[in-house]
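For this view, one protein chain was removed and the others were kept in their places.
As written, the chain order gives the labels A and B, with residue 1 at the start of each chain.
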Amino acid sequence: MDINPILLLAAIMVASTPILLAAIGELVVERAGVLNLGVEGMMITGAVCGFIVAHSTGSATVGFIGAAVGGALVSTLFAVMVIFLMTNQVATGLALTLFGVGLAALMGQSYVAEGQIIVPKAPIPGLSEIPVLGPILFRHDLVVYLSVALVVLVWLFLTRSRAGLILRAIGENAEAAHALGHPVRLVRFLAVMFGGACAGLGGAYVSLVRVPQWIDNITAGAGWIALAIVVFASWRPGRLIIGAYLFGGVTALQLNIQATGLAIPVEYLSMSPYIATIIVLVALSAGRAPGSLGKPFHASS
Amino acid sequence: MGDPLLRISGLTKAYPGVVANDDVSFDIGEAEVHALLGENGAGKSTLVKMIYGLVKPDKGGMTLRGAPFTPPEPRAARAAGVAMVFQHFSLFDALNVAENIALGMENPPKQRDLAARIREVSETYGLPLDPMKIVGDLSAGERQRVEIIRCLLQDPKLLIMDEPTSVLTPQEVEILFQTLRKLKAEGTSILYISHKLEEIRALCDTATILRLGKKVDTCTPAEKTARELATMMVGASFETPAKAARELGPVVLEVADLSMKAPTEFGTSLKNVSFQVKAGEVLGLGGVAGNGQDELILALSGERTGGTGKVMLKGRDLGQEGPVARRAAGLLTAPEERLGHAAAPDMSLTENAFLTAKTRKGMVKNGFLDWGKARGFAEEVIKAFDVRTPGTENAARSLSGGNLQKFVIGREVLQGPEVLVVNQPTWGVDAAAAAAIRQALLDLAAGGAAIVVISQDLDELMEVSDRFGALNEGRLSEIRPVDGLTVEQIGLMMGGAHDMEVAHVDG
Partner (left out) sequence: MIRLEKRPQPSQLWTYLTPVLAVVVTMVLGGVLFAFMGKAPLEAIRTIFWDPIFGEFAFYYRPELLKKAAPLILIAIGLSFGFRAGIWNIGAEGQYIIGAICGAGVALAFYPTEARWLIFPLMIVAGILGGLIWALIPALLKVYFRTNEILVSLMLVYVAEVLIKAFSVGLMRNPEGMGFPGSRNLRQYPAAANLELIANTGIHWGVITAVFAVIVAQVFFARHQFGFNVRLAGQSPRAATFAGVDPSRLVIICMCISGGLAGLAGLYEVAGPSGQILGSFPAYYGFTAIIVAFLGRLNPIGILLAGLLLALTYIGGDAASSSMNLPAAAIQVFQGMLLFSLLSLDVLTNYRIRLKKAQVA
């Protein structure tokens, strides 16, 4: 079997979508100065919620909504602890991941044997007929388009809107933003919830489209890779797309090579996304993190 | 006369263990420059935060032009026409000037319009500023301008300025005063917080003096002598440090052509810094904040190595040695930031004594610590420097600023250094503690040690130093004897007039 470059590129877009969704959410969270290491936990919670809701309602769309809600809900746990109880962000994020993975396994156990819910493709009329570019870019399901649209929206929000400016200011220097009267805790809370919803969507894309069935530990580190991509992107949305597609590329390529039956053992190929993450982190960790990232904020009045 | 602009009546605010403001009342008139004078810890900041809506009073109230004024948050205060320039700037390093200004406004115009207005206001008031520049790259004086312009764009009725001159050169202070006088002429009132008496006498119409949270008096500063104001501010008189005549010994510390890259993006690089200090001598290094003071002390303490040039202690080059080796050799330092740099906030005083004294006081044997010795040394420091604390096992952060600073300085002084380098030794410290610290430094010099005092407080430097130099953008000016030095000369040194000298040397 040969690798068809057009199908491979189209597959890259699909493979990148979960990571891109989770990463754009985390980017907003980190730009607000909060480091949420629980992306993996929120993602897998979203994966299970999306799967369950989709199967109970028979609708993939409702499933994705359920996933976003589930991810956002579980993120509020993190938000309350970090923002109001001022717990250590690293430890709390880890707790969220450990908790989320367990919770998902618990919730999903009776759905292991369930089949697939079809997520319909939504080719964009006209554009999808363009040779080469059409099949690569414009013959996907709506979530793929949504993920790209979200990145653009986040970029517009951060650079063009006043709320985005305030969010960046809070991430840069929470004390100063507070002194100017900006609602540090509210903004951070909303940012964390947005991050949770995005991670949830990404997780549901794994369980409803990528895999698509319920297995334990379904996200397999995608949430951590999303965190790495945010660092890689130097907290800038534009570079985030490049990063996510790079990883989607590695994943899709390695699956394609597996399918061609090349002499490389499957196991070694399947570690390539993780190795690629490390290489990219080494090659590009030059960006400047938001000034108050990870620091607890206590409004002493 | 009608209602004053702002009437403060009976404001009281208590924190656990301390009454920050106790029944404070005074009026600020229209177009008046009103000074709020007091020592560190007198309650100035708390009072201002209540006016600006950051803190809610426990008791008492305010009226603004006769109407009740109780801002629940800064936004409300700004809406009512109260603006504030903070002492520690509430700026965002990674954002540009226009974005920073927009963040302090309720309904900022579009970026392009805002940039135009910033240019307009900055020209009107003689405060040049480029709206597109990233704030992290600005000097302290320019950063202050960002804050001032942010306030002015909202046409405030009352402008609060918290210790505005502490980051400025004398020349910049004069420019600021012209701006403030122009504002006053246009009808804006200014609440000017300071502990610098001469400034207040030169600028302010009225002064309210606070001591230990209570109002001492409201007076006309021009009618009082600086001495009278100081007595009201401090309460009791305290001894000014005595500079005894000293015999200078041989050169102990020689820094030769020291250059080092900036540690962070917004830091300052050290460029060819050279100086010598003799035994028994105090060298004062002035300069506006952010001109390489922090970087210099990091390079001297050994926390940062890898620059070029030499750090010679009695002829031995320590330039590539770390802090432990430098301390062992007798080069001790006390950085500016007490909590988190000179001392670990959550650790006990015993542990903090161990932090720098372990080698010289023999607290480590085969890698194992002698807690008894560390505790003994901590007790010694507490006793010798009159540190007010229940005991050696209290966390460093439970001490007041002045007490912790006495502990930090005492810890180094009692180790018997050959050279002691201190940065901002009395910053944020009450007058009595400051006097004690300066005296300790002078006594140490009298005992034959070489002292380098880095400070932004020129009065302090003039009081303790034998010779004076200034840092500007990481370069050190020529060093001159303090006797006979004029304010103008100092200002030129701080402002980088040594550029001419560099040219002269090069030529």
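In the analysis below, a contact is a pair of C-beta atoms (placed from the backbone, for glycine too) under 8 Å apart; a residue touches a chain by one contact, two chains touch by 3 or more.
This one's a predicted model, so the numbers in the text were calculated from it and none came from an experiment.
Of the candidate positions B:351, B:430 or B:463, contact with the hidden chain is made by B:351.
Touch with the chain that is not drawn comes from one residue among A:105, A:190 or A:211, which is A:105. The residue touching the chain not shown here, chosen from A:75, A:92, A:147 or A:256, is A:92.
Mapped onto subunit A, the footprint of the missing chain covers residues 37, 77, 81, 85-88, 90-92, 94-96, 98-103, 105-106, 109, 216, 220-221, 224-225, 227-228, 231, 265, 267-268, 270-271, 274-275, 277-278, 281-282, 285, 298, 300. Although one chain is hidden here, its contacts on subunit B can still be listed: residues 16, 56, 70, 72, 301-303, 322-324, 327, 333, 335, 337, 340-347, 351, 354-356, 358, 364, 367-369, 371, 394-395, 397-398.
Methods note: only the chains that are shown with their structure count from here on.
Centres computed as Cα averages put subunit A at a distance of 45 Å from subunit B.
Looking at the complex, you find that subunit A touches subunit B at residues 162, 165-166, 168-169, 172-173, 175-177, 179-182, 288, 290-291, 301.
On the subunit B side of its complex with subunit A, the touching residues are 49, 53-56, 73-75, 78, 86, 89-95, 99, 102-104, 108, 265.
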